[in-house]
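Quick one: the structure is below, and I'll ask about it shortly.
With one protein chain withheld, the remaining protein chains of the complex are depicted in position.
Coming up: subunit A.
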Amino acid sequence: MQASDRFNINSQLEHLQAKYVGTGHADLNRFEWAVNIQRDSYASYIGHYPLLAYFGIAENESIGRERYSFMQRRLVFYL
């Protein structure tokens, strides 16, 4: 890579894309976008315990099970 490339806006963007997982870009398709949203959401649900408990009550599952199924759903999607 040449020195000038480092300041190229595209390469910088690419670097940022790789660093901050889930950031969108111009060529994002619908599926990728939805996947990102879903992964972000599930990560937030897993992080916020009261929310996890809230879902757990709705589905009548234990919180541990709920956390696990949210992790699993980050791989397989219900779109």
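Convention: contacts are C-beta pairs under 8 Å (C-beta built on N, C-alpha and C of every residue); 3 or more make two chains touch, one makes a residue touch a chain; residues count from 1.
The definition used in the following text is that contacts and distances are computed from a predicted model.
**Student:** Suppose you had to identify the omitted chain by its UniProt name; would it be "Two-component response regulator", "Alkylated DNA repair protein alkB 8-like", "DNA damage-binding protein 1" or "Cytoplasmic tRNA 2-thiolation protein 1"?
**Tutor:** UniProt lists the chain left out of the view as "DNA damage-binding protein 1".
**Student:** At which residues does subunit A meet the chain that is not included here?
**Tutor:** 18, 20-22, 31-32, 35, 39-40, 43-44, 46-51, 53-54, 56-65, 68, 71, 74-76, 78
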